[in-house]
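And then subunit A:
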Amino acid sequence: MAVDTRIAAQLRDVHHRFGEVGVLRDVALTVRSGEIVAIVGPSGCGKTTLLRIVAGLLTPSGGEVARPDSGVGFVFQEPALLAWRRVDSNARLLARGDDAIVDHLLAVSGLLEHRHKWPHELSGGMKMRLSLVRSLAARPHLLLLDEPFGALDQITRHRLHDEFGALHESEGFSALLVTHSIDEAVYLADRVLVMSSAPGRIVGEFAVPFPRPRSDHLRYSSEFAALVGNVARSLYRYAGDA
Partner candidate 1 sequence: MASPLTSRVTRAVIAIVLGGALAACGTDATNTDDQNTPSTNVTTTNATDSAANAGQLATVCDSPVVVQTDWYPQTEHGGIYELLGDDYVVDAERGATTGSLVFRGTDTGIDLEVRAGGPFIESPVVTEMFLDDTITLGYVGSDVALSRYAEAPTLAVFNALTINPQVILWDESKHPGVSTIAEIAAEVRAISVFGDRPYMRYLVAQGVVPADKVDTNYKGVLMLATDDIAHQGFATSEPFRYANLESGAVATAYQLVHDAGWTSYPQNLAINKLRLEPLRPCLAALVPMMQQAQIDFIESPDRTVATILDVVERLDTTWSQSPELAAYAVATMERLGIVGNGTTPIFGDFESPRLDDFIARAVPILREQGLPIPDIVAGDIATNEFLDADITMP
Partner candidate 2 sequence: MNEIRPPASPRTSAHRSPRLARLAPPLAAFGVVIAGWYGLAYSLDNNFASADGSALIIPPPHQLFVGLNAATVSRIASATWVSLGTAAVGFLLAILVGVVLGVAMSFSRSLESALWPWLIAVQVTPVIVLTPIIVRVVGASFTARLIVTVLIAFFPIASNTLFGMRSVGTALHDVFTLAGASRWHRLIHLQLPAASPAIFAGLRVSAGLAVIGAVVGDFFFTRGTPGLGRLITFFFQDTRSGPMFVTALIAALIGLCFFLAVAALRRLLVSPWHRP
């Protein structure tokens, strides 16, 4: 595919099967530079598989995938930190010798004063922040996130949403986020894609018009609720789809 610097990632006709089982079917999507795209869908619909294909961790059974040459960042469901390294060592893991960015990211995430601690001494939220810092320290053009905030309590999650938003503002990466929380998808993303159940395909797309920076009170506005409702209806309609 032609390299278009305005595009962070693109999938065309991607399909994938594990053995006999079809997991993804006719997936086409584009992530533009600087954009946050969220994917919602029922469990088992192949969202994680899709993300791994975009990351290059998995080669699809068919279709074309374009991703940035410099590679992608990936934030997993669990923090996936190296328990035997302290916070700052973990943060530095993927940085290409650039200490300044690491310190900056740690400061922004409120981890700077904890940088000599071991991961097990951090709370769940702090571990997730560190995981984000680690990925962003490599200055990826594209950040992939697989339900990163799912294990956290609501207060921490909302706080991290805003921190993520702030990081996105300052670092300017593109992101493809997979989540089962429609609230989260709408709050964070510029566009929300709806996937059907397995074999998954994109069955809906919603633009999120809310301006940035977004803050908590947005969650309680009627426009927000309406959009969430639309996405939800779309999801439920296709949830039983074969």
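Observations on the model:
In this text, a contact is a pair of C-beta atoms (placed from the backbone, for glycine too) under 8 Å apart; a residue touches a chain by one contact, two chains touch by 3 or more; residues count from 1.
The set was built so that all candidates are chains of the complex that A comes from, given by their letters.
Quantities reported herein were computed from a predicted structural model and do not represent experimental measurements.
Looking at 1 or 2, the chain of this complex that touches subunit A is the one numbered 2.
Within the complex, the subunit A residues that touch candidate 2 are 55-57, 71-74, 76-78, 80, 82-85, 93-94, 118-120, 138.
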